[in-house]
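The complex appears here without one of its protein chains, the remainder shown in place.
Our next item is chain A:
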Amino acid sequence: MRRDLRGALLLLLTAAVQSSSMSAPGKPVLLSCRSPEKETFTCWWEPGSDGALPTTHHLYYERERLEGTYECPDYLSAGRNSCFFDKNHTSIWVDYYLTVMASNALGNATSDPFKMDVMEIVKPDAPGNVTLWVEEREASPCVHVRWMPPSNTDTKSGWVTIKYELRVKKDNSNNWKEYTSGTQTHFSLYSVSPGGVYTVQVRCLLDHGSWSEWSNTTFVKISNYLQNERPLSMLISILSAILFIMAGLILIAKRKSVKQWVLPPVPGPKIRGINSQLLQSGGSDNVGNALIIKQSFPPIYFVWEDQMEDYLIVTENEDWLSSNSQKRKKSLIPACFHFDSEIHSKESPCHQNDWEKDEEMSQVDNNNKPFTNTGYVDFQRHVENVQEADVKHVDYSRVKEVKGDNVLFLEKEKVQSSGYMDFQRQERIPEDYSRVKEVESDHLVVLQKQNAADMSCKDEGNHYTDCALHKPRKPHVCTELSDSGYVDTIPAPPLM
């Protein structure tokens, strides 16, 4: 019996030994140490295998400038497999050499030595009490963030300097936007839009250490209250748009009158008597007819009442200007027909009264030669000087035939003249022209015969009469009329 019992026990023991291998513990490994505020620190290790036996761990350390080997002062405060060094056991700027020893019934195991200096293991706790609130401004809302430094850090003595960082995320996206806050414990976010949910986290750093973990997330939802105001502004914008469209339509409908008002028509040059419609209709006959001045033969000098246009006198001679300042604005430039014979006419082509003014001017002209350049002479509205009641147009008539010395046959067709003419004064008036004695009919002009003695170069007379009237004359149009084309300078046919 007893032999059977011993055999059974031996069997059991061998079986037990074979099934679970008990051994000395495995080598523990020191993982890391951390100081949250530069005043204390904690170290953690990883135990090796325990050899299936209850194993205990001990941490031993040596320190620079300190003789001896010491054991961890506190295994409990920081949890399992840790060692907490309180303020009395913490020194900075000195090296610690740590080792952990695991021991059980069968043996010991010692970790590799771990060297550390407190200045290198500083990592603070996360900031706390992160609060957000939304400030709802008119234009755009903004979010204010406020937090507290980690509770165990000393912010009053300057032993540590804390810097903060925060990150913001909108709704459910994974993109965090990071901001640096420096040493302030508050921050404002301005790029927030209504209707979004914003998540904010904060972390901190002590001097040259490592960043803390991110704080707990804090949410804030920005309300959409601003959208309630939108219908009003939309309504206003729609109304103003309608008003604009209506105004535009009205303008388009009345564009002609608007155009009249904005851009008043400028009177353009109009050649009297020219039938512009004939011109436009084309055809050489029409063009020719259009250009021909159709009017009955009038006195030859022209006073036009309704197309008085003022001219500027351009002169280089200031004396002339000053002395004639009053009389600058008057002049009559007669167009004269030259004839060989002097034809008497009761209607003097160059009327005396009007000539008086011209005399003075032309007197001065001759003396001072004011006109070195082309002179536009301006015309006053000499309504009072009109001798002929019904002179309304500047009219030329074409001489069809000259009979004898004093009879002119004019063409029946009325030749329209230009409304004004350009007169050059610098040339001396050619010598010969004749006065029209009478107008017999629409096409017959009787010229006045004049003697050389009669038509002397009197001052009161017309200066256009040259004393040398004995020169053989041909009827020709006064050549002093300029070539500008305003006057119809049709050369008279040679005497037959």
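Heads up, the rule we're going with is that a residue touches a chain if its C-beta (ideal position, glycine included) is under 8 Å from a C-beta of that chain, and two chains touch if they have at least 3 such contacts; residues count from 1.
Methods note: contacts and distances are computed from a predicted model.
Student: As a check of understanding, state which of "Prolactin", "Histidine-containing phosphotransfer protein", "6-phosphofructo-2-kinase/fructose-2, 6-bisphosphatase 4b isoform X2" or "3-methyl-2-oxobutanoate dehydrogenase (2-methylpropanoyl-transferring)" is the UniProt name of the chain not shown.
Tutor: Checked against "Prolactin", "Histidine-containing phosphotransfer protein", "6-phosphofructo-2-kinase/fructose-2, 6-bisphosphatase 4b isoform X2" or "3-methyl-2-oxobutanoate dehydrogenase (2-methylpropanoyl-transferring)": the hidden chain maps to "Prolactin".
Student: In the complete assembly, which of A:D154, A:D171, A:E213 or A:E440 touches the absent chain?
Tutor: In the full complex, the listed residue that touches the missing chain is A:D154.
Student: Touching the absent chain: which residues on chain A qualify?
Tutor: 38-39, 65, 87, 90-94, 97, 113-115, 117, 119-120, 154-159, 161, 183-184, 207-208
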